[in-house]
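One chain of protein is taken out of this complex; the other chains stay put.
Now for subunit A:
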Amino acid sequence: MGRPTSSSSSIDSPNHFAFSSTASSQRDLTTDLRLGLSISIAPPFVREQWPPMKAAVAEEEHECNSSTFYVKVYMEGIPIGRKLDLLAHESYYDLIRTLEHMFHTNIIWAEAEMDRDHYEKYHVLTYEDKEGDWMMVGDVPWEMFLSAVRRLKISKC
């Protein structure tokens, strides 16, 4: 974790305790992605352990640090959810592949084809957006999806 060590700057320097909200980000993202995602890119030495909250309450929603974006995924009928790093995926196809593997099922999304005779083998993938609405995954461009998604749900057909 990148904390600047005190020995590298003089104690009397006015910058020693300065807080700059425009310090360079440690993330390696395309400009589009950074603009689309309203994730804080405050310098780690301030963001670390701030604001002062106990872990359980602070980590409830998104866990966003320098290059990950974890969202919760629940499958219908199973109370214990999983967490998935969306930024570890390049595209919808990548995401679907991971989910099918994680949950051992076939996933229906906007671009999937389904064998209608065996619908019980399929699950539908939806996501909750910033407005709290549940939408089918795959209709909007991947980057737009990343900026809107809050969590995922896999439901029976």
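Heads up, the rule we're going with is that a contact is a pair of C-beta atoms (placed from the backbone, for glycine too) under 8 Å apart; a residue touches a chain by one contact, two chains touch by 3 or more; residues count from 1.
Convention: contacts and distances are computed from a predicted model.
When the unshown chain is looked up in UniProt, the name that turns up among "Probable UDP-arabinopyranose mutase 5 isoform X2", "MAK16 protein", "F-box domain-containing protein" or "A-type voltage-gated potassium channel KCND1" is "F-box domain-containing protein". Hidden from this view is one chain, which touches subunit A at 5-7, 11, 16-17, 19, 21, 38-42, 46-58, 60-62, 64, 76, 79-80, 132.
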